[in-house]
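Of the protein chains in this complex, one is absent; all others appear in place.
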Amino acid sequence: MADPMKIRANLVGDSTEVKVLMSHEMETGQRKDSDGKTIPAWFIQRVKVTHNDKVVLAAQWGPAVSKNPFVSFKFKGGAKGDKVTITWVDNHDDTRTDEATIA
Amino acid sequence: MGIIGRLVAGAALVAIAGGVLHGCATAPADTEVSDRAAAMMKSSFKSRGQATLARLDQDETQRLCSEYAGRALPASIATKIEQANLATIQYPADGKLVGDWKSGEKIAQSGQGFQYSDDPNKPAGANCYACHQLSPKELSYGTIGPSLYHFGKLHGYSDATRKYAWQKIYNAEAFAACSNMPRFGHHHILTEQQIRDVVALLVDPASPVNQ
Amino acid sequence: MNTNRRQALKATGAVSLLTLVAAAGWLEPGDAAAAEGWNKGAFETHSMDETMKALGGGAPVPSSDIAFFSTPDIAENGAVVPIGITSKVAQTESIAILIEKNPNMLAAVFDIPPGTDASLSTRIKMGQTSNVYALVKANGKYYVTSKEIKVTLGGCGG
Partner (left out) sequence: MRTIIRRAVAAAVLAGTLAVTVGGAFAESTADEIAKYREALQDGNPAELWEARGEEMWKAPRGPSHVSFARCDLGLGPGVVKGAYAQLPRYFPDASRVMDLETRLVWCMVNQQGYSEADATKTKFGNGSAHRSDLEALAAYVTAQSRGVKMNVALDEPHVRDMYRLGEKMFYYRGGTHDFACATCHGDDGKRIRLQDLPNLTKVEGAQKAYTTWPAYRVSQGELRTFQWRLNDCFRQQRFPELAFGSDASIALTAYLAGRANGAAYDGPAIKR
């Protein structure tokens, strides 16, 4: 199973700033291994961030997103103690969900 | 390099060693640490691919430059190192020192070669851009060595300039004892033709270096 | 990482993923087409024109209301190129990143629901020096700005 994400969610003024690091190879499918065989593509395709069951960010990614992806954004309406939940799904249908408390 | 060249070089280097032993002012304790460090390295490194343990065996130039590193190199030793290395320089039998600058630019860009991770069957590069500015088009250049931009333009497109460029690439220690620059000809890092091409990159009026 | 968050992460493991995403209305449990929420066609294009077609939009209008931030002109390494995009176009619905000279042009699309700032940063890969486009969808229309990012070579073994 994939490693947990590292999520930071901090209240800055009236916005919640979310910063997330995900553990993923984000293999492009363009690289070759030492034997010259193409390494198959393996990357996160969809990301969803929710706060109180409301979607605050949704994304579709291709393999050009860097290995161990990082995203930072802000949304309004969060309060200290609320949960921010992040889910990703990759092209192998592997998935991971983690949550953090707004500080 | 031909066998005769190697013998000459060897003899010259032995001569330096003799001279240094007489004038050696290094404290015994320091020599003892140096010897132990060398022995420790022999047991701590392992041969891998083309990079065998023999690479740790120093020639006289390497030994002296290590010994005096971090302090002033006495002028007499510097002169001896330079003379010995000047004697190693070989010239092409056909006397042609200048090749194709376009090929030279590729050689200057490539850092491949002689690492245990490199394919020994592929030609090595000179990696000039790692340390020098050359063509103004390449922004990613290093500063360990001086800028060589306008090398030919500044030095003049003369036979003397061409010969100096050849010699410097072949064995930089001939002009600057304990230079940071590899001895590309002396250590057979580059072939004769590759050296010609890098010389061309520096001295050909059409080379981007001289634009 | 503080202990509280670590515990929070552990607690999450107990929650069924499906319950969680179903609650968010994102995936329906047992929906065979769930994996198709990814626009495959759009991620296999080689030009702005093709990408726009796959996204279902027309030619984007250049806009000075879109700006890059914390996005250097030169990347020391193409494997990780920081990209920040802010859109001041009213009713911004999504922000996409396109890299002209990558094997496939579209790198990422972010949907921006109401209440979320139309401003985000992430990191993308670039195979070589290229124009990078910030494509914004607002009120059904597309807007774009671009900048060139140079990718440099590095290292002594390079």
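Letters A, B and C mark the chains as written, and numbering starts fresh at 1 in each.
Convention: a contact is a pair of C-beta atoms (placed from the backbone, for glycine too) under 8 Å apart; a residue touches a chain by one contact, two chains touch by 3 or more.
All values reported here derive from a predicted model rather than from experimental measurement.
Asks: Report, in label order, the displayed chains that the undisplayed chain touches.
Replies: When the entire complex is considered, the left-out chain reaches A, B, C.
Asks: Which one, B:66, B:83, B:103 or B:161, makes contact with the chain that was left out?
Replies: In the full complex, the listed residue that touches the missing chain is B:66.
Asks: Across the whole complex, list the residues on subunit C that are touched by the chain not included here.
Replies: 1, 6, 46-50, 59-64, 67-68, 70-77, 79-80, 82, 84, 100, 121, 131, 133, 144-148, 150, 152-158
Asks: Tell me, which residues in subunit B touch the chain that this view leaves out?
Replies: So the residues of subunit B touching the missing chain come out as 33-34, 36-38, 40-41, 43-48, 51-53, 55-58, 61-63, 65-66, 69-70, 114-117, 129-131, 139-144, 173, 180, 182-183, 187, 189.
Asks: Write the list of subunit A residues that the hidden chain touches.
Replies: Residues touching the hidden chain, for subunit A, are 3-4, 6, 19-21, 23, 25, 66-68, 70, 72.
In the analysis below, only the chains that are shown with their structure count from here on.
Asks: Using the definition of touching given at the top, classify the network of chains in this structure as line, ring, star, complete or other.
Replies: Graph shape, chains as nodes and touching pairs as edges: a line.
Asks: Mind checking the centre-to-centre distance between subunit A and subunit C? Centres are C-alpha means, answer in whole Å.
Replies: 11
Asks: Measuring centre to centre with CA averages, how many angstrom lie between subunit B and subunit C?
Replies: Those two chain centres are 48 Å apart.
Asks: What residues in subunit A touch two or more of the other chains?
Replies: In subunit A, no residue touches two or more other chains.
Asks: Give me the residues of subunit C that touch two or more other chains.
Replies: Residues: none.
Asks: For the complex, give me every residue of subunit C touching subunit A.
Replies: The touching residues are 1, 4-5, 8-9, 12, 15, 17, 20-21, 23-26, 35, 37-39, 42-43, 79-81, 99, 102-104, 106-113, 115-117, 119-126.
Asks: Which part of subunit A faces subunit C closely enough to touch in the complex?
Replies: Per the stated touch rule, the residues are 4, 6-7, 15, 26, 28, 30, 45-46, 48, 50, 53-67, 69-77, 83, 85, 87, 89, 91, 93, 95, 97-101.
Asks: In their shared complex, at which residues does subunit C touch subunit B?
Replies: On the subunit C side, the touching residues are 74, 150, 152-158.
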